[in-house]
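I have a structure here, written as structure tokens, and I will follow up with some questions on it.
Missing here is one protein chain; the remaining ones are kept as they sit in the complex.
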Amino acid sequence: MKKTPNQKAWFMVLPVLLLVAFSAIIPLMTVVNYSVQDTFGNNEFFWVGLEWFEEILHSERIHDALGRQALFTLIILSIEIPLGIFVALHMPKKNGLWSSLCLVLVALPLLIPWNVVGTIWQIFGRIDIGLLGYTLDKMGFDYNYTQDSFAAWATIIIMDVWHWTSLVVLLSYAGLKSIPDAYYQAAKIDQASRWSIFRYIELPKMKGVLLIAVLLRFMDSFMIYTEPFVVTGGGPGNATTFLSIDLVKMAIGQFDLGPAAAFSLIYFLVILLISWVFYTIMVHSDKEAG
Amino acid sequence: MKFNKSALVMILYILFLMLPIYWLINMSLKTNQEILSTFSLWPNQLTLDNYMVIFTDPSWYGGYINSITYVIMNTVISLSVALPAAYAFSRYTFMGDKHLFFWLLTNRMAPPAVFALPFFQLYSSVGLFDTHIAVALAHTLFNVPLAVWILEGFMRGVPKEIDETAYIDGYGFFTFFRKIFMPLIASGIGVAAFFCFMFSWVELLLSRTLTSVDAKSIAATMTRTASASGLDWGVLAAAGVLTIIPGALVIYFVRNHIAKGFALGRV
Partner (left out) sequence: MAKITLHNLAHSYNNDDNYALKSMNHVWEDGAAYALLGPSGCGKTTLLNIISGLLTPSSGEILFNDQNVTTKDTATRNIAQVFQFPVVYDTMTVRQNLAFPLKNRNLDANYIKTRINDIASMIEVEDILDKKAQGLTADIKQKISLGRGLVREDVNAILFDEPLTVIDPHMKWQLRTQLKALHKKLGHTMIYVTHDQTEALTFADKVVVMLEGEVVQIGTPTELFEKPAHTFVGYFIGSPGMNILPASINGDKAHINGHEITLAAGYEKHSGNMEIGIRPEFAQLSNNPSDLPITIKRIENVGHYQIIRAAHDTLDIDIIASESAEVSEDMQYVHFDKNRINIYADDWLVTP
């Protein structure tokens, strides 16, 4: 659609601008302010320049957390995206009771408060009272997510898959629903294999929504806090201490305002940067195809 | 054959989704004694005591009321500022529009953990700490960009000729917007409201940081009770089950729009 130039449109954007300025810019200024100062308490601050940034960038603790974070995000993306597409391909296509039921049940985990998701898996995985933990324990697996870091990782990954695959399913499903029947009929007539149908009809049509899915899942998994906080509290040791957990520990637990603020800014920039790279690559490859 | 295979996949996936939830419900209907002493797939002594605790203790049910209050406030605020902005982005070009739009979206990418402490200080300094409005405002950080984005997508699908015809017919902007335009993008408003509700309802970190007593959210109540009173699994499970219900109701009402809604008007 061709848009009309209209500078007065600024007035329509103004409420959003004021609100976001209040809830984003002011706090961000505070963060920036902290990130270049140090304090001995009593609200006395003095300028330290980029010292905190240097400290954070060279901090092993942060490097480890970033490594864990990247690994976690990579693992859940590589499970949730293919699994989500796979399930979406099997969603009932005809409207009816069965398809409504599937939609409601599939969407359910998305509307459970994140701490409750944590609670659910905290209980489910316990070896004394949880179905999963109890079963695994009885089968002879050495499974205890409070002591064994592998078990803790497995639990948190399965939890995230449980929690978020449905988002990918619903997005892909929306993409699939927009494909006219004629494409499938033409493919039948052309004797296309199931794989060809997926590769040449379904995947290209899902591309747009999959881009959204990957971006959302990347951003949200990179910011994950609540669920591992409830289930493992970042442990055992620091095994599941992801970036957000570490940051909250630093800022609210230890009240190390300076380093925490520098950490925050770097954290935010990393997410922005990776999202931007993702976005550009996918849009670019789209253009090249066109 | 094909249908059966699809049904099998769906059944397995749904089973995977429902099993942990079933377990939570199972726990919520048991006494603590039974939970800790025996392992059973269903409650042997069915009890509603855990639910009774929640419905009679103000610190529990107050949590639900607080959560629902700020979620609704947030949805209303987010939508009412996002609507005109989305309209402007979908219809006009103006200085810096693209940058502004992108900058708005970057706020959706900001980790709440980054903002937790500054929010705490900001709202404390203006005397809004431990109020519903504080949480509602804090959640606009990620809900407003999302609402603008979703609404812009739906509005772009409405031909501009409709606006022009309405102006020729003598409608003022506000009458046009309310009487003609809003009904046209009703499903978009519904979808945006759904997402605002969802993200505000499920968030813990900010709501926990910004409240202490008067406006304490149910999520915060759950995490604190869990650590303070040790292991009252039954009540915790019951509280969890009760937090699933509003979400389930919301999904049930929008079930026919889910597919379109999740495409965010962009397919």
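Think of it as A and B in the order they're written, each chain with its own count starting at 1.
Here, a contact is a pair of C-beta atoms (placed from the backbone, for glycine too) under 8 Å apart; a residue touches a chain by one contact, two chains touch by 3 or more.
Just so it is clear, the structure is predicted and the values come from calculations on it, not from any experiment.
For the chain that is not shown, the touched chains among those present are A, taking the whole complex. Within the full complex, the residue among A:86, A:200 or A:278 touching the omitted chain is A:200. Check A:128, A:142 or A:190 against the missing chain and you find that the one touching it is A:190.
Where subunit A meets the missing chain, the touching residues are 180, 182-183, 185-186, 188-193, 196, 200-201, 204, 289-290.
Rule of thumb we're sticking to: only the chains that are shown with their structure count from here on.
Chain centres here are Cα means. That of subunit A falls 16 Å from that of subunit B. Residues 5-7, 9-10, 13-14, 16-21, 23-24, 27, 35-36, 39, 41, 77, 80-82, 84-85, 87-95, 97, 100, 104, 106-119, 121-122, 137-138, 140-141, 144-145, 148, 156, 159-160, 198, 201-205, 209, 218-219, 222-223, 226, 233, 236-237, 239-240, 243-244, 246-248, 250-252, 255-256, 258-264, 266-267 of subunit B are the ones that touch subunit A when the two sit in their complex. By the touch rule above, subunit A contacts subunit B in their complex via residues 1-10, 12-13, 15-17, 19-20, 22-24, 26-28, 30-31, 86-87, 90-92, 98, 100, 102-116, 119-121, 123-124, 128-132, 134, 162, 166-167, 170-171, 173-175, 177-178, 208-209, 212, 219, 222-223, 225-226, 230, 243-245, 247-248, 251-252, 257, 260, 264-265, 267-268, 271-272, 275.
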